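Below you'll find the structure, written out as structure tokens, and then a few comments.
Shown here: the complex without one of its protein chains, the others still in place.
Let's turn to subunit A:
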Amino acid sequence: MMAAVRLLLRTGSSSSSFVHSGFGATLLRLSPSCSSRPKTQKRHAAHFTYQPDPVPAEYGPTVKMNLFQSVTSALDNRLATDPTAVIFGEDVAFGGVFRCTVGLRDKYGKDRVFNTPLCEQGIVGFGIGVAAAGATAIAEIQFADYIFPAFDQIVNEAAKYRYRSGNLFDCGNLTIRAPWGCVGHGSLYHSQSPEAFFAHCPGLKIVVPRGPIQAKGLLLSCFADKNPCIFFEPKILYRAAVEQVPTEPYHIPLSQAEVVQEGSDMTFVAWGTQVHVMREVATMAQEKLGVSCEVIDLRTILPWDVETICKSVVKTGRLLISHEAPVTGGFAAEISSTVQEQCFLNLEAPITRVCGYDTPFPHIFEPFYIPDKWKCFEAVKRMISY
């Protein structure tokens, strides 16, 4: 399967390799020379508008970074402070196919930033071994879509290492990073959001950031955490999301959701790119319906922050959960049933899930597949008049 990816990356037609065109939409908009291209070839506009976080004041000097640069910055900080830390995966040595590890091999040496053979189960197994020996292992899976060959190592091994050994051994120093989520044209195997598969597995932590500041702080927390973590990076934001990110290390706590916008009529819960969609929906709801929405970024999928979500729902009485992944067995189901149990007397409308359909992630139908702002807006209308 990885051979297919490589084909796209390395030998794709000269005008549109996968990654290049992956951010083609952004580049097109920014580059006036591209406006002369025939309109029929122009891709569908991005389904979200990135909203930068406020500039953090408490962590020292900041620099403008996009998401891939903030990931590099977090990796850089960790390698600088932890001599045992190593980064490995497919094609990380030259900087990674998404540029997340650029310059690190030159700075820290080839024994610390290195390519592995093309084998996901090997990468995760190897990372577990590095961590079990006491060093910090930062493994990269090139796309979240290709994490499944490592499912056994993650679910049966990494997640259960500490428990089964009675805490004699653990692989808490392991972090697995993987590009995640839709990208406009990634089709079946460059678009998936597999967090719910892992959310059913005690022992793991699963984290998804919504932007560069979040990515760096949460990733550094994953490194510092004494449990195996999976860190999913919304690849559509790698270049599209730009904001002021502190250059020094800082930590954003795991298992804590963040209320990114306060409201009183309805609670929105999302993670990753979808947080930006929900922010737009909140604006639309306010402008067109006069509905005040509270937007919450869940940030950590497992173990998730039940308290923050339930507190919000107790206040608003309505909950809309949205994710890109298919609806059946998606993580929204878990949130929904938990909130229903804990906030039954406060709920004024059925909890609604606006998610991907129960199909594989399609290529040319992506604009129809994703839970975009119009689908979410329609759900708001129905819920508010329930």
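The rule is short, and it goes like this: a residue touches a chain if its C-beta (ideal position, glycine included) is under 8 Å from a C-beta of that chain, and two chains touch if they have at least 3 such contacts; residues count from 1.
Following the convention adopted for this analysis, contacts and distances are computed from a predicted model.
**Student:** Could you check which of "Exoribonuclease phosphorolytic domain-containing protein", "2-oxoisovalerate dehydrogenase subunit alpha", "Light-independent protochlorophyllide reductase subunit N" or "Ribosomal RNA-processing protein 40" matches the UniProt name for the chain that's left out?
**Tutor:** The record names the chain that does not appear here as "2-oxoisovalerate dehydrogenase subunit alpha".
**Student:** Write down which of A:Glu90, A:Glu140 or A:Glu157 is the residue touching the left-out chain.
**Tutor:** A:Glu157
**Student:** Which of these touches the unseen chain: A:Lys64, A:His200, A:Lys288 or A:Arg382?
**Tutor:** Going through A:Lys64, A:His200, A:Lys288 or A:Arg382 one by one, A:Lys64 is the residue touching the chain not shown.
**Student:** Pick out which of A:Gly203, A:Gly217 or A:Pro234 touches the chain that's been left out of the picture.
**Tutor:** A:Gly203
**Student:** Extract the touching residues of subunit A with respect to the undisplayed chain.
**Tutor:** These residues of subunit A touch the chain that is not shown: 9-11, 14, 17, 19-20, 27, 30-31, 63-66, 69, 84, 86, 93-95, 99, 102-103, 105-106, 111, 114, 116-117, 119, 121-122, 124-135, 137, 149, 152-153, 156-157, 160-170, 172, 202-203, 205, 225-227, 239, 242, 255, 303, 306-307.
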